[in-house]
Structures are given as C-alpha cells and as structure tokens.
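All protein chains but one are shown in place.
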Amino acid sequence: MIDVSHLSYVIADHQILNDITTQLPRNQITALIGPNGAGKSTLLGAIARQLTPSVGEVRIGGENLTQIDPQVLAKRMAIVAQQLHVGSRIRVADLVGFGRWPHSQGRLSAADNAAISDALKRFDLTALHHRFLDELSGGQRQRAFLAMAYTQDTDWLLLDEPLNNLDLKHARSLMAHLRQMVDHGGKSVVVVLHDLNFTLAWADHVVAMRAGQVVFSGPTTEVATSIALSDLYQTEIEVTSLNDRRFALYHR
Amino acid sequence: MQPRHYYMLTFSGLLTLSVGSLFLGAQALTLSGLLNDPQKLQLLLISRLPRTLATLLTGASMAVAGVIMQLLVRNRFVEPGTTGTNEAAMLGLLAVTLLAPDWPIVLQMTIAALSALAGTLGFLHLSRRLPPQQPLLIPLVGLIYAGVLMSIATFFAYQFDLIQFIGVWMSGEFSGVLAGRYELLWLAGALSVLVYFAADQFTIAGLGQGLAISLGLRYGQIVALGVATVSMVSALVIVTVGALPFVGLVVPNVVSRLMGDNLRQSLPVVAGIGGGLVLVCDMLGRVLRSPYEIPAGTIFGIVGAVVFLSLLLGRRSHA
Partner (left out) sequence: MHDISLPAPPAYRGNSPHPLTNRHLWALALALVVACGVFLFWGGGWQSSYILQLRLVKLGGLLCVGASVGVATVLFQTLTNNRILTPAIMGFDALFLLMKTVLVFFSTALSLQFWDNTTVFLGDTAMMIGATMAIFAAVLRRARHDIQLLVLVGVIFGLLFRTITGFLQRLLDPSEFAMLQADMFAQFGGIDRDALTIAATLMGALFIWLAGSHRRLDVLALGRNSAQSLGLRYDRLQLQVLAAIAVLVSVSTALVGPLAFLGLLVSALTHSLMRSHRHGLLLPAAALIACLILVTGQTLFERILNLQSSLAVVIEFCGGLLFLTLLARGKIK
C-alpha cells in the first residue's frame, strides 16, 4: 500500500497540491482522474520521488520514501512520464534494456535478455527493436517506454496518461496487460487516465482530484457515480450500464 | 554496420594516421635513418611521438567532453566551447597568472579546472530555465554567456597587458609540444577512460532526470561527475595546448548519426574519431605552409564550422 499523508507542493506561489491524504491499495489498478490542472501528474511525480514535496510524506509499504535507497526503490517502483521528449538517439532494444539496469547495473544476463525479449513481444515492438527512438511515431515511442518500465519488473508501476498517443488496439492491449500483471503477477498499478470509459472498464480503485485536492476516492463501482463525476468535471456525465459493463455518457 | 566494424575502421585509421604523423615534419625522417642515426631517434622520441600522442589525447578527450556535455544538457548543439567552460577556465588561468604566477603548473591547472567547473555549473543553471521545446535557444544562450565571460577576461587582460596570453589559450596548437611539456594530457585521457566505465549512467542521464530517477540512478552524482570531468578536461587542454573549438560539437554529432547515442557502444568511436580528426588537422597545418605552421585549432575551426552548418541545415529536411 502507498500512503500519502498531508502532501503539499508549491511552486512559484502556485499551490499545485494542497494537503493531500489518500491511500493507494496494493494489487489493484488505481486510476487518478480529474480535470486538467488538477495536480494528477504532480501527485504521481511526488509518489515516484521525481519531485520533492513542500510538506508531507509518502510511505510505501510503511517505509518512508525518502529513507529508501534509490537503487532499492528502483526495483520496487517504476514510472513512465507523460512528456517523453528524447534528445538522444537510442535504439528501442537498448532503451528497453535499461529497464534491467536496477537489477544488473548494465551487465545483462541471459535472464535479463529473456525479459527484454518478452517485453518487446508484449508491447508489439519486436519488429522495431533495432530502430532509433527518434524514428518512431509518438505511439510507438510511448510503447517503448512502457516496455522499459515493464522490464523493470517492479511491484509498483506508475503511468502518467499512458493512453495519450496510443491507438484503440494498443490502448486496449495495454490495459489488458496491466490487468494481467495485477491479477496474475501480484503487481500494483497507478495510472492517470483521461478517458472515463477506460477508468470504468479497468480500474479497481479511483482517486478523483480537482484543484490540487482529492475530491473523492474509493472502489470504482462505489464512488464513480453520475453525480460524483458530474460534480468533479463540472459537466453533465451519466454513468450507465450495458451488458454488465459500465459506461460514461458525456458526448452530447 | 555493426559496432565492431566501426571499431576496426576507427582503429586502423588511427594507426595509419599516427604513423604518418611520426614521419611528417620540417625535418625529414625515414625508417632507415631511424635505425642508423641516434639523433633521428631522439627527434622521434622528444618531438614527433609526444606531438602525435598529445594530438590524439586532446582530440579524443575533447570529443568525449563534448558528448558528456550534450547528454547532461540534453542538447545536441553544445560543447565546452559553447557553454562558457573554456572561457571560465581562461578566467581562472588569468587570475592565477596575475595573482600567483609562480605557482606550480599543477596548482594553476587546479584553479583553472575549478573556475571551469563554476562556469559550467552557471551555464547548466541557466539552461535549465529555458524551455525544452526550443533546443536551439540553448547553444545561442551558451555562446552569449561565453561572450560575457570572455569580455570579463578581455577587460582584465587589457588592464594588465596580458592580451597575448588569451591569444595563446584561445588557439589550440601542437607545434610547441615536446617530451616533458604535454604529460598533463594523459590525465585528460585517463578521465575519458573513467567516463567509459560510467557510460551507461551517462546514456540514461541523457534520457532525462525523471527516467534516471525511476531507474534508481543518483542523477545528481552523475551530473557532478560529468561536469567535473568536462571542466578538468577543458582546463587541461587549455593549459597545455590551447582551446580547440568544434571538436566536442562535431564529432559526437557525426558518430550519433552513424551509431546512435548508446555510449557503451559509441564512446570508443567518438574518442577515436576525435583524436583522428585533430591529428589530420595538425598534419595539414604542418604541410600547408611549411616551413611555417598553421594551428590545428584554426584548421579544425573551418572544417568543424562547415560540417556543423551542414548538420544544422540538413536537419530540416531530416525532421
């Protein structure tokens, strides 16, 4: 379990996160949702220690995040950021290989290579493995970074808007991978999602944010209601179900 | 081509060039002369061999410094010559020359390296405040930053009549290299080897701070190691032979085109091509207007600028 308590983040007089206290359950898919500028990415970054909060702390499995050695932490938690601006010319296989860095410090064993090969296959990158990142499309590059984080083989996987550049097929297959990792691999996933329908379809737990604060959180089926979501996004949203699946209708 | 093909090509090219460099110069030197005449052997050991080694070491370590700088700033268009590192080193040297001219060279060197370190950190600080979407702004700012540092140096050099020193530090030249006067450069070479052991870390750092942290790297340490290496190498080169602009810019860019930025693979080629190109320029400088010499830095300035311009203008059609 990840415990976030009284977390605040202030940058240049802007209160990005305002006294956030919430819990992210183990062995589930947690979706961070909310309107633009709610602070979802900042919260994710603070949990992954990408930025230092002004106040408050994050505990992972009861341990304070700042007390954990970075190399140890890198085996427990991986993050894929939203901005994947890459200046270097790195081959896809090399990038995915860096996912094994926390385990092997660059000396890849046969097991490491098998893991890399598996990740390339899972994310549909085998044919692209020799290409340079700057020769890929946005979605392909996104998949390469996802594959790297997957290869890192951590208990926790944090993804910031991973569906952004992906087409229908790859978006769905990514969520299915995550589901499988959680259900059969004992992993835990936290993911920032913009698409409510993906949230309703895949997430076990929801943390809804607005203006740097948590508005509501809890199991998806309980808290993601028409009223709560309409209030969160300040626009009319109707949650309905069809063939036992829940949908959000907000298109017109 | 596979990396090992590049290694073989680079190595054989370097070997040929080095042998050529040993036998090229104002005084004729032949293999038979070498065997029969002890004076010729002296010439080889005291002048030609040190000069060739100094050229190779300088070129290789400047190219490595360039690639490190590019990964740390995450920008293709920087090198110690465009980030104020060289100018800051010169400022430090100028201060030592003014205030403590009789200090041993190692101490002078240290001051220059510390000053270069401060200058580089200043640039890094400045570059972090620029929007990452405008990659070309960074080298521009670097050049102006370097210009400001240079004007400070010029101001004091003017006041104390030391302008000619600046001229010497500014133009990389190997004609004065003799045994006993270039050995500091081995330290620059050693630093480049050190970099190779941290090649993966630098490659990861080049992918961004967030990713580096996610992989458990101590990003701050990598940056510190990189900045320290770059500053030391620049200061060493300036003290012994003078600044060589464009080496750190052009070589990594060319190698990156050919084999990408995975340093573990590309660093030997970067170093090799850096050393080889500078050696070619030095050899050209020896023959173009013999018996006079043209500094290698001048020739590389022209070659490097032309290559860099074609990279810049070619980039548009590539993108």
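Chains: A and B, in written order; residue numbering restarts at 1 for each.
Simple rule for what comes next: a residue touches a chain if its C-beta (ideal position, glycine included) is under 8 Å from a C-beta of that chain, and two chains touch if they have at least 3 such contacts.
Since the structure is predicted, the reported quantities are computational estimates derived from the model, not experimental observations.
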Touch partners, limited to displayed chains, of the chain removed from view: B
Per the touch definition above, residue among B:143, B:162, B:187 or B:228 touching the missing chain: B:143
Identified contact with the non-displayed chain, of B:208, B:245 or B:268: B:245
Which residue of B:152, B:168, B:187 or B:228 touches the chain not shown here: B:152
Interface with the unshown chain - residue positions in subunit B: 77, 126, 129-131, 134-137, 139-141, 143-145, 147-148, 151-152, 154-155, 158-159, 171, 245, 289, 292, 294-295, 298-299, 301-302, 305-306, 308-309, 312-313, 315-316
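In the analysis below, only the chains that are shown with their structure count from here on.
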Subunit A-subunit B separation of Cα centroids, rounded to whole Å: 42
Subunit B contact footprint on subunit A (complex, rising order): 45, 48-50, 70-75, 77-81, 85-91, 94-95, 98-99, 101-102, 105-106, 132, 149, 152
Residue ranges of subunit B in contact with subunit A within the complex: 70-71, 74-76, 132, 135, 200, 203-204, 206-211, 213-218, 256-257, 260-262, 264
